[in-house]
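Removed from the display is one protein chain of the complex; every other protein chain stays in position.
In this document, chain identifiers A, B, C, D, E, F and G correspond to the written order of the chains, with residue numbering beginning at 1 in each.
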Amino acid sequence: HRTGIMEAVLAEGKMPEDILEIAKAQIEATGRVLITRLNKDQASCLENEFGSERIDWGIHHRTAVVHDGTSIGKTGGVVAIISAGTADINVAEEARMTAAEMGCETVKIYDVGVAGLHRLLNEVKNLESDRPDAVVVAAGREGTLPTVVSSLFDVPVIGLPVSTGYGIGAKGEAALYSMLQSCSVLSVVNIDAGFVAGAFAGRIANTVAAAREQTNSTVTENQKSQLS
Amino acid sequence: HRTGIMEAVLAEGKMPEDILEIAKAQIEATGRVLITRLNKDQASCLENEFGSERIDWGIHHRTAVVHDGTSIGKTGGVVAIISAGTADINVAEEARMTAAEMGCETVKIYDVGVAGLHRLLNEVKNLESDRPDAVVVAAGREGTLPTVVSSLFDVPVIGLPVSTGYGIGAKGEAALYSMLQSCSVLSVVNIDAGFVAGAFAGRIANTVAAAREQTNSTVTENQKSQLS
Amino acid sequence: HRTGIMEAVLAEGKMPEDILEIAKAQIEATGRVLITRLNKDQASCLENEFGSERIDWGIHHRTAVVHDGTSIGKTGGVVAIISAGTADINVAEEARMTAAEMGCETVKIYDVGVAGLHRLLNEVKNLESDRPDAVVVAAGREGTLPTVVSSLFDVPVIGLPVSTGYGIGAKGEAALYSMLQSCSVLSVVNIDAGFVAGAFAGRIANTVAAAREQTNSTVTENQKSQLS
Amino acid sequence: HRTGIMEAVLAEGKMPEDILEIAKAQIEATGRVLITRLNKDQASCLENEFGSERIDWGIHHRTAVVHDGTSIGKTGGVVAIISAGTADINVAEEARMTAAEMGCETVKIYDVGVAGLHRLLNEVKNLESDRPDAVVVAAGREGTLPTVVSSLFDVPVIGLPVSTGYGIGAKGEAALYSMLQSCSVLSVVNIDAGFVAGAFAGRIANTVAAAREQTNSTVTENQKSQLS
Amino acid sequence: HRTGIMEAVLAEGKMPEDILEIAKAQIEATGRVLITRLNKDQASCLENEFGSERIDWGIHHRTAVVHDGTSIGKTGGVVAIISAGTADINVAEEARMTAAEMGCETVKIYDVGVAGLHRLLNEVKNLESDRPDAVVVAAGREGTLPTVVSSLFDVPVIGLPVSTGYGIGAKGEAALYSMLQSCSVLSVVNIDAGFVAGAFAGRIANTVAAAREQTNSTVTENQKSQLS
Amino acid sequence: HRTGIMEAVLAEGKMPEDILEIAKAQIEATGRVLITRLNKDQASCLENEFGSERIDWGIHHRTAVVHDGTSIGKTGGVVAIISAGTADINVAEEARMTAAEMGCETVKIYDVGVAGLHRLLNEVKNLESDRPDAVVVAAGREGTLPTVVSSLFDVPVIGLPVSTGYGIGAKGEAALYSMLQSCSVLSVVNIDAGFVAGAFAGRIANTVAAAREQTNSTVTENQKSQLS
Amino acid sequence: HRTGIMEAVLAEGKMPEDILEIAKAQIEATGRVLITRLNKDQASCLENEFGSERIDWGIHHRTAVVHDGTSIGKTGGVVAIISAGTADINVAEEARMTAAEMGCETVKIYDVGVAGLHRLLNEVKNLESDRPDAVVVAAGREGTLPTVVSSLFDVPVIGLPVSTGYGIGAKGEAALYSMLQSCSVLSVVNIDAGFVAGAFAGRIANTVAAAREQTNSTVTENQKSQLS
Partner (left out) sequence: HRTGIMEAVLAEGKMPEDILEIAKAQIEATGRVLITRLNKDQASCLENEFGSERIDWGIHHRTAVVHDGTSIGKTGGVVAIISAGTADINVAEEARMTAAEMGCETVKIYDVGVAGLHRLLNEVKNLESDRPDAVVVAAGREGTLPTVVSSLFDVPVIGLPVSTGYGIGAKGEAALYSMLQSCSVLSVVNIDAGFVAGAFAGRIANTVAAAREQTNSTVTENQKSQLS
């Protein structure tokens, strides 16, 4: 696929029957479809239509992949997704499943927060052994987590602000502004834009994986000619 | 003094000669005057008029205390001031000198940042041995530092947002919003409001010190009656 | 507890069954759980499950403490909560119950306003006899009340802006901005953040109470040695 | 004059020579001209041209009335202007001089603030004896003063927000929002709009004065006919 | 009544039963109660309880006066209310009924707009014969109407911005900003604040009416003494 | 030229010598260059270099056309420019000169305002006889003028908001929002964007003029064949 | 009709029965009525009352024209409407039907986007053969489409921002700001203001058509006299 991203279906604001129709068309074309920002009714409608064995659900059922058994070709890219609290999980899952649909292996750490700083330091240390090519960090409220992760870890970190909380800045602006002003090196996507964060991380990871691949196969080519 | 706060002079927008006049009047009345938000011209004018031995300067000469030799009565309260970078020092000094004028002992840590997380953990550990009654944490850009300090340390922490940086949120809004949304327990003052932060911390510290004192003197009273 | 604050459960956005589960786990661990920002359905669900004798309700049932009979150890700290109108009571109660769960004695004055200025002056005068260590003042609309209280009373005052009213600034911004710009010495928390205000006031009060305690016991030690 | 307001010249952004020209034209036509928002250079230029005996200056020389000896016909309306601090005086003077040019008697109280609440109560009590027909209250920062005055005094109160201070809301928004959300009965003009506040208060006062006049003269007419 | 305004009940956010209770208490005390911002359920509840002969309804039943037959003493003040479209009527009615409860005679013109400029000119001309002491002009969307009325008519005009429309500025900000920036002399209240606009206009009108009265009675006194 | 707009040079932020260089290059290419948003220094520099007979200045010298004697081919399109006050003239001139450079005839009315409503009605009536194909209406402060013109006149009206005034909405937002919310049919350009307004109006006028031309010449062709 | 625009009914916020009443009155007067921003209930109510043969529906049934068989007189003006995605269609249809009611022929392209740049280039090329007199381009999210169309095509382009998406700028502000800042020549209407965009485009197109007509008929007149 040209720009390295499959099309996803944004369920928000669509009739359940429209979602079914679009989903079927895309499954017919490619074997799989990613659907994001589902509400309860839309999710049950999918469940009724396709049955649970044809659907991979994100935690809380706000993101889904419907498929006909077709699986994803693995690229070798690795994307990690980190989030701090229960409120951030929906959006983190959207990012994770998007990267997965792009062929990346995904690693998730969903229960670290700045409040438990020592535990966070441990988790990040462990993460290094997974050797992610890119890390998405979802954070609501004051959005500190990506700043801390990027200062600890030498890999591209994408800040994903989440619209949790109440009061001033609670629609995710506090988190977004905070990430844009970060003293660490971060790039950022829009509030709740799990899809964009996942797709961008996937692009990086697949670029890195291609670099690994390319040399490998080149080598194989070289070796063949040299060894023969 | 009734509300536990001396009057300060806000230099911003005043003619140098007006500042001199107000300063002299207050020195005459109380022996000392705190002047905040001085620009270069106003500062030299003070220097020329009073000479350096009658002025205590904050770092960068934006805050000053002019006095006639009268010193401050110590209350026993202890206030710590923490800031991350050079850009935050002006405002941190304003807070520190305000608390000092209220009779508090002040402790300053001006060179820790979230980027150097391990060093920050050390500094905060050391700070505990100073037993501050209240801590002011000045932070610009994304304003993370107060959140981290409050999560590590069991004392009232006052967030003081600073108007540094550029781009969206650079007039201190990113820092302010971030502190208001913090997952740690913080209270906050307005952007660059070093005076308010220092005065509020001073109020807390003096309340705590009075509690220590009061029992001590009560005890002395009790002891006297018992021992006599 | 390390940072002087028990964990609270933020009910908003959670399923009733999830709240029950979290609540039971925490009661099992500590004997008590504080639950904030409950809606009607969540509140009835609690009532049905635990029965009224195991729940302490805040006025209007938006805050609750569920317990197994375990009571709170008193620290000796005293926190006062002031609010102006009926619209501010929910948030004021959240602050009050949070301070209470931290072991503080709480005093409430819920019916004073700037409109009835003379009555307000009386109430604040009376409050002095309760000797609060910290005062939380909740105010919506134009948020004047904390400014007036802080100018009258020599104790740390925490402004708690409330999202009442309509028109420009009605989501609590008018009150928040007004408190941040106050000519009196105030610190502030986010709009409707009763939990943070209560926890911060509790931290101050418990610090003060510890200062009283500490000298008392020291004294007792001293006295013992002297008297013997 | 049809809408009860003379034209004023807004100096801001005009060349000194243009101001002179417009001023002379209007003096020729009506004998007097009100000039607002003058900077230093513009003010000296006026001084040089007309000499001090032909100019009535507002405090700080930001507002001026230039005249050829023609005086204002008194309407009998009374407008009071209240402000809290030195920073508000420029704008308060603009309001006062505008009302004066409309023929009103003006009363000014420029040094009361919410901080000195008891003194404020006294001043407002005294003001009642001046029997103002309308009151303009200028206030910067958190803009509390008009709320308090309106709650104490049974006369139309116009809130005039002033752009003083620093931090969030410091361009006068905090004061403006606060006045718009006020629990007391206030109407409001734009930030720093002393001219509009004075003109509006003048309109009220002149309407009231006309009511007094009208009956008086009617009476005189009646009396004449009856007595003759 | 001291500040010339009866208390009103803000129905928004209150339980119907609470509204009934408050209403009854105030009717008992003063014979009448003004209730604003009623929704459908609250309105039917009032209807059921008091019956239609005890309620004066504003158009669209969002404002109500409930009474026990007690009527309002007329002050002689006259308040006019102008609005442009159906969307502004609710708020205009709130203003009108507030002024009426203060004893003013009220005049309403609810169907003029800037689009029909010539008709508007006619209506304003006619209005002059009603001799209003103050005029409230409600306007949504771009909020032009008060500017035009104030430029045509020599009486205090209060702009009342209304939250109609969609797109940028549609919550009434466009109308509010426009009125605050107006080239005509206007004072302004908050968006949808019909109560404040009506109360402020009522204060002006009653001040003017008192001026008329006062001279009349003085005259009567004078005449008596002279004629006897 | 393909999109019906010559390139203009935006002087703001450019060195005078850079402007000269770009200007000369474009004069060489096309004989003329339009330069916008000039400050004083940039303007004198142009004057010195080219002399006054080679420059057509806009009023106040903020817009200029420099040429080598080459004149503009007239399209037959007619654009009218209306503004209310002196503060709006710079921006109005930028619009007018842009349309002129596109070959349009331009008509200007620079001294009408909503305050003088009757005079405005006259001017608009007169304007009809000029038969403009499009009208640009520049307005600052509350931005009422385009709404009124569009309601009176049956031609495409483009609102051009201007950044005049002070207080809330004074950077042109009040005028912009007001035009976007207008009850009349308007389209709008950005604040102070005289160039865009003039270019858009020029596009309309030239499209209309082309329609006139096209039929004329077609007719001529037809007539020739018929008459011969 | 004087200003070239029929009145439309804004359904939003109106009771279904009120809409019926207004609609019938206008059909009686002019034979047709345009109704915009209908919700589902309002739409079914129309369907029930008038039956489908008397209603022309916009796609998705949010806009409707109800008529009594009366048709529109064609003016010869041509308006094109372009939009990128399904989310923009409601608003695009509102614009299209408004222009159609003004007698314009309308052309619609509803499925081009910047993502498919090459296809977009083709569609715009094809559009040139329809010779539209004005083009409305509806775009949500980042609002790029009008900028691209205007840079490709030499005709007046009106940007119509749409309130789709989520996160910062999602209520249409991103699209609106982007269009106002566009480097291409665009004029803009408010967010979701399909009616205004269609009416403005219709005004342009009808002005152009009149220019074509006028010369034609003049010619006919001329020819008649010459040929006879």
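The rule is short, and it goes like this: a contact is a pair of C-beta atoms (placed from the backbone, for glycine too) under 8 Å apart; a residue touches a chain by one contact, two chains touch by 3 or more.
Source: prediction; values computed, not measured.
Note on the chain not shown: across the whole complex it touches A, B, F, G. When the missing chain is restored to the complex, the residue among A:T106, A:S151 or A:T164 that touches it is A:S151. Note that of G:S83, G:T98 or G:S182, the residue touching the chain absent from this view is G:S182. Contact with the omitted chain, checked across G:K14, G:R32, G:R96 or G:R141, is made by G:R141.
Where chain A meets the missing chain, the touching residues are 2-5, 133, 150-151, 153-156, 158, 180-181, 184-190, 193, 196-197, 199-200, 203-204, 207-209, 211-212, 214-216, 219, 222-223, 226-227. Although one chain is hidden here, its contacts on chain B can still be listed: residues 87, 166-169.
Take chain F: the residues that touch the chain left off the picture are 12-13, 37, 163, 172-173, 176, 190-193.
The definition used in the following text is that only the chains that are shown with their structure count from here on.
For the pair chain B and chain C, chains touching both partners: A, D.
Over half of the residue-numbered contact pairs at A-G are shared with one candidate from B-C, D-F or D-E, namely D-F. Between the CA-based centres of chain A and chain D the separation comes to 61 Å, rounded to the whole angstrom. Computed from the mean C-alpha positions, the centre of chain B lies at a distance of 50 Å from the centre of chain E. Looking at chain G, residues 190, 193 sit in touch with two or more other chains. By the definition of touch given earlier, these chain pairs are in contact: A-B, A-C, A-G, B-C, B-D, C-D, C-E, D-E, D-F, E-F, E-G, F-G.
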